[in-house]
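Below, a portion of the complex is reproduced, with chain positions unchanged.
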Amino acid sequence: MIETVRYAELPWPVVAERLAAGAPVFLPVGATEQHGRHMAMNVDVVLPSAVCEIAAARLGGLVAPALPFGMRSQPKTGGGRGFPGTLDLSAATVSAVIRDVLTSLFRHGAKRIVVVNGHYENIWPIVEGIELAFDAFGRDRADGPVVIRLDHWDLVRPETIDRIFPDGYPGIELEHASVIETSMMMTLRPELVDLAAATHDGPAQFQRYERYGAPTPEVPSSGVLSLTEGSSAEKGQWLIDDTVDGLVALCAREFGLEPRK
Amino acid sequence: MIETVRYAELPWPVVAERLAAGAPVFLPVGATEQHGRHMAMNVDVVLPSAVCEIAAARLGGLVAPALPFGMRSQPKTGGGRGFPGTLDLSAATVSAVIRDVLTSLFRHGAKRIVVVNGHYENIWPIVEGIELAFDAFGRDRADGPVVIRLDHWDLVRPETIDRIFPDGYPGIELEHASVIETSMMMTLRPELVDLAAATHDGPAQFQRYERYGAPTPEVPSSGVLSLTEGSSAEKGQWLIDDTVDGLVALCAREFGLEPRK
């Protein structure tokens, strides 16, 4: 069989052996959500999965299957439920999946787990899911598991952000389907991007509050919240490198893991 | 961008257009579960995804992302929770994901949905999820959606089963990680199968009841419930062909869809 870091592409004895040896397990959590006219809807799955796989390869880790559905898209961070195509889970559903997958991993003896999120709206349901997993497994166990949670964009170094946005960073929330995500997709899955199809109807100018029961007219009709101009595979590589370095560094700091040469 | 049937690899306007044109949406539902020493743990994702993709290509359909986690594995059909590696969802979690994904699709106007299951234990949580989706969406709507649910192995023709099992078919439940699944994996993802790694400790001889709170010693230590001997990519192709033909035929019968030449 193949050599791989993908948990689900291995037979069980290999996974059992790696877990027993202390391998970290990465769990990407994504969404199926509109990402503009110029990009596929699987961006929030592709990006965290890719950085997890590269980092896992350097650390002898495993990457669990990504959850391909995410928390209800919100207008200000993803276009909202009105957008065609987006598949929404409720908060309780996301939390339940995270809880169940983590408690399965806990039961198999995984002690070092890194949940890598790719969809802004998932942040809090993932937090809740982790808390529920510890509730279900028992918090008082000696030598219990540690779970790290992060959003992949938070590992990008400020210097890289400055390099990509010399005129100022609009902030990660507005980055939906914009330069960061587009560039990373151009590196990883260029066949799923067509910059020529991008329409330039952003950036969005949102109110400092949210409306429910009424439309959010500030959402650009393309679904791109900021801008796609200036996206490139080269910038995508910078972002991926930073993120992977960040994952490797945190595994060193938190778990005492040495990256492979 | 690429031509594909994969829902999540398309930009939203293409998905919106295809749904408006009446494209059927296939939703594969799988698991991450031990499948013997000789095979990867993603069998229940790979098989339904593959048949959905081939059928969708013939029908102008779309294939939603597969749910890669499944209902709690049971000893008699998958080895059970004791097996290393298997990731279990509770019944309520599986049903909640199905409910939420289906109601999202209903909201986008999908009228023709086919849920294709690859993990025996998922059957009833999927049924419940479908019922909950209709509860949530409203059952009385005129021109409402139709959801078909099936297990991919049920579309195999009896003649094919007879051809594969000239000495008698052990039944689908015992087929876990056995000839049917192994053969289909050999056709679709041969790099994830290593027949040489198979240990021959089956077939399982189960009692006609199930035990909880006590081990199930009848589960072979390999996790293969029946036998792997005789598996081949050729047989896998027969099974895939039957299943795809079955999917195309049901879309013709239920939805009036003509397969493409």
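In order of appearance the chains are A and B, and numbering begins at 1 in each one.
Everything below uses one rule, namely that contacts are C-beta pairs under 8 Å (C-beta built on N, C-alpha and C of every residue); 3 or more make two chains touch, one makes a residue touch a chain.
In this text the structure is predicted, and so the values were computed from the model without any measurement.
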item	value
Total identical subunits in the assembly as filed, 2 in place	6
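Here, only the chains that are shown with their structure count from here on.
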item	value
Rounded Å distance, subunit A centre to subunit B centre (Cα mean)	26
Touching residues on subunit B, where the partner in the complex is subunit A	1-2, 6-13, 15-16, 19, 32, 34-42, 45, 64-69, 81, 83-90, 92-93, 96-97, 99-101, 104-105, 107-108, 191-194, 197, 223
